[in-house]
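Only one protein chain is missing from this complex, and each of the others stays in its spot.
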Amino acid sequence: MNPVIPIDQLVDRVMAELERKLAPSNAATAQTAKTANPMPDIAAALPEVAESITDGERIAHVPDPKWEEGLGELLASTPARIGVWRCGTRPLTKEVLRFRCDHAAAIDSVYGTVDSSLLDEFGLFTVETRFGNTENYLKRPDMGRIVTDEGVERIRSRCAAKPQVQVVVSDGLSANAVEANLRDVYPSLMDSLQAYGLSAGTPFFVRGGRVAVMDPIGDILQPEVLVLLIGERPGLVTSQSMSAYMCYRPRRGTVESDRTVISNIHRGGTPPVEAGAYIGTVLKKMLEQRTSGVNLEL
Amino acid sequence: MKLAAAAFGRTFQFKDLKEVMAKANEEKSGDQLAGIAAEDAKERMAAKLVLADLTLGDIREHPLLPPETDEVSRVIEEAVNEKIFAEVRNWTVAELREYLLAQSTGNEEIRRISRGLNSEMVAAVAKLMTNLDLVQAASKIEVTTHCNITIGQRGILAGRAQPNHPTDSIPGMTASLYEALSYGIGDAVIGINPVIDSADSVKAILATTKEIMDKWRIPTQNCVLAHIKTQMKAIRSGAPADMVFQSLAGSQDGNAAFGIDVRLLDEADELIRREGTGTGPNLWYFETGQGSELSAEAHHGIDQVTLESRCYGLARKYKPFIVNTVVGFIGPEYLYDSKQVIRAGLEDHFMGKLQQLPMGVDVCYTNHMKADQNDMDNLAVLLAAAGVNYIIGVPMADDCMLNYQSTSYHDIATLRETMRLRPAPAFEQWLERMGIMENGRLTKIAGDPTIFM
Partner (left out) sequence: MVRQTEERVTKGTQPPASAEDRWITSVGIDIGTSTTKMIVSRLKLARTSGALSLPRYGITERLLAYQSPIYETPLRTGDEVDAERIWRILEREYEAAGIRPAELKSGAVIITGETANKKNARQILHLLAERSGDFVVATAGPDLEGLLAGKGAGADDRSRAAREAVANIDVGGGTANAAVFRRGKPAGTVTFHVGGRLIRLDAFGTVEGVSPSLRPWLNACGYRLEPGRKASFDLLQELCLAMSRDMLDCLAGKAAASRESVAALLLGAPLEPMPVLEEWTISGGIGQLMDSPKPSNVEEAAVHGDIGPLLAHSLKEQAGSYPAIRLGRPAQTVRATVIGAGMQTTEISGATVFLDAGLLPIRNLPVMKVDLAPAMLQRSESLEDLLERTMREGASLFGSEASPPFALAISGLQQAGYAEIQRLAEAIAGSYKRSFPGNRVFAAICGEDVAKALGQALERRFGPSPKVICIDQIRVDLGDYVDLGEPISGTMVPVVVKTLAFHRGEEVTDG
């Protein structure tokens, strides 16, 4: 236990505070001061940007709601598209277009690619799976689990074998997710490895990868644990969501339930920097318990 | 059993019924991924030709998955009425199609004959039908069910309110539910997919939906779509559930991957009858979808249409209140584009209805499929024409928890207006009392969720 303040001093401080608050005049000032100075408006500090339909604030369109204030409360309680109103039985034009814009962003992230300068920033070299093209990637997930012969060769020649922790990044179903989150997740992950005294092998990027590409990579490099940071299937709320799949000694034949996953990593969901910091904790436990997935106690 | 056909100047020979069934399917990426699809359009037609001439007896005598090793097969086999089967065993699949489409064949005739069919025969006939065939045959079949209210009558289109929330926030779910009710949606069920699969969480959601139903005297039923074991735990601890829910697969090991078997379903059935809050007699909600067996590597080389039909054979045992196929949720490796999704939606609806199930469809897609909201509009209209019992209502069709797109509250309201369909009668009376609907049309206040605050 750390040094404890003598109880007398503590009591004095608590009581000083208490008396200050109990005194009528002070209490009055304290209270009005709080009312008059609400939380600083953080939006005001942000630079002004042109209004965009895709990131504009949600507003209710119900023209004559029974309870105006209640409507705001409903909207604040969910990201669902409610309070949108209608023309006849159809939605209003702006809402339809907003929906289509979000869908467009999602589609583009499936068919996009990760900028090579981002990969260079973290010294990630690239290997490919046998996905061929996006259409084939979507129809044949099995191809996204097989690294090309050239890729296998590159992994063998460039990576340290039998690392304690192997980190792999892949575009998966959203290149956009990698672009949006790698700068936060990756260094935070590396810090967490350091904090737990874990050592990492040579990281690389897999183009056209699926989750189970972890297994053949496990066969090649034989890491103790492997982390795959991979783009998730995009939704309309965000096309930038990433997952971290972790597995103790992944090998061919590893089953889904042997993998531990953290999903929904993006700035509006699981905070990327916190997710990265937590990965080290999970890996440490995998190494201690020599297991992962449903058998891992977190 | 004749497994060869002469066509296009050559003979196509198939090695067994399984291969014929698979290759007779319309193109599906899932069958291609499984490596069982027809090589090309000609082989597909050859398989259809062979299938058309097979008898229903051939199909029953050559089980794709023997009842001795698969309990789903057993459930289906045990349900066949031998007398009725004997009447039709020499019919070819082609004749079955023509019987179903004949003007002289109506709801009563189909209901009778359905008792002599197994799920494979139903799948077989679907493979020979065009999209419009599937619409017309299904539209003849009326399956009404009753939990707290009756749905499924001719001329009725019900909607499931699906007010999901990404963190299971009770106020957030309530907000989306108010919006649904204000558009006249929620007569099929107030059904929520939870993020957190714990009995406490399920109980809290059930209690909240029940409270809202009680407060506003809403004639409908509630359900939380957690795993069946979690629901059972919640019900045993006093949660008010009108129905129980489970996803089904068409093979025993497919169900094992869902963590269920017939014994567990029987146990849940007994529990909901004893401790559920629904009036009944229909107290189940099942969901299915083509491709789930392949994804669990539990398909046994059987095509996804046939396996889907087998899900319905299993579902039938429990006399569900509602069943729906989540047709476009599974992803492009099973249904690649809108054409495949639309086909699958019509097939599933028909196959379920022919097995006397109260079919709804989750008309939906994910963002990595080649489909968009226009395709959902199309499929929804086709299904409304086919007499679908209900479809799914999600705010603006965008499910912010499951991250896929379905049909919206607006869509259901629009289908009702354009196709002259009505909400379930008991629910419509309530909508009128609330002033949300008048003479089957939404009123001025419809679409204002704050009327429930």
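Here are a few things to note about the model shown:
Here the chain labels run A and B in written order, and each chain numbers its own residues starting at 1.
In this text, contacts are C-beta pairs under 8 Å (C-beta built on N, C-alpha and C of every residue); 3 or more make two chains touch, one makes a residue touch a chain.
Treat the numbers as computed from the prediction; the structure is a model and nothing was measured.
When you scan A:I155, A:I217, A:I230 or A:M286 for touch with the missing chain, the hit is A:I230.
When the omitted chain is restored, the residue from B:K229, B:K317 or B:K339 that touches it is B:K229. Of the listed positions A:L71, A:V84, A:L173 or A:A200, the one in contact with the omitted chain in the full complex is A:L173. From the options B:L271, B:L402 or B:A446, the residue with contact to the chain not on display is B:L402. Although one chain is not shown, part of subunit A still touches it, namely residues 1-3, 5, 7, 10-11, 13-15, 17-19, 21-22, 24, 27-28, 30-32, 34-35, 38-40, 42, 45-47, 67, 70, 73, 76-79, 141, 172-173, 183-185, 187-188, 191-192, 194-195, 210-211, 230-233, 235, 241, 243, 245, 261-264, 267, 270-278, 280-281, 294, 298.
Taking the whole complex into account, subunit B touches the unshown chain at residues 165-172, 193-198, 200-201, 204, 225-227, 229-230, 245-247, 258-259, 287, 289, 291-292, 295-296, 326, 329-331, 334, 362, 401-403, 453.
By definition in this document, only the chains that are shown with their structure count from here on.
Centroids of subunit A and subunit B (each the mean of its C-alpha atoms) stand 34 Å apart.
Taken in their complex, subunit B has these residues touching subunit A: 29, 32-33, 163-166, 169, 171-176, 178-179, 331-333, 336, 366-369, 372-373, 394-398, 400, 403-405, 408, 410, 413-414, 416-417, 442, 445-451, 453.
Looking at the complex, you find that subunit A touches subunit B at residues 62, 64-68, 70-71, 73-75, 77-86, 88-91, 95, 99-100, 102-103, 106-107, 110, 138-142, 173, 233-237, 239, 264, 269.
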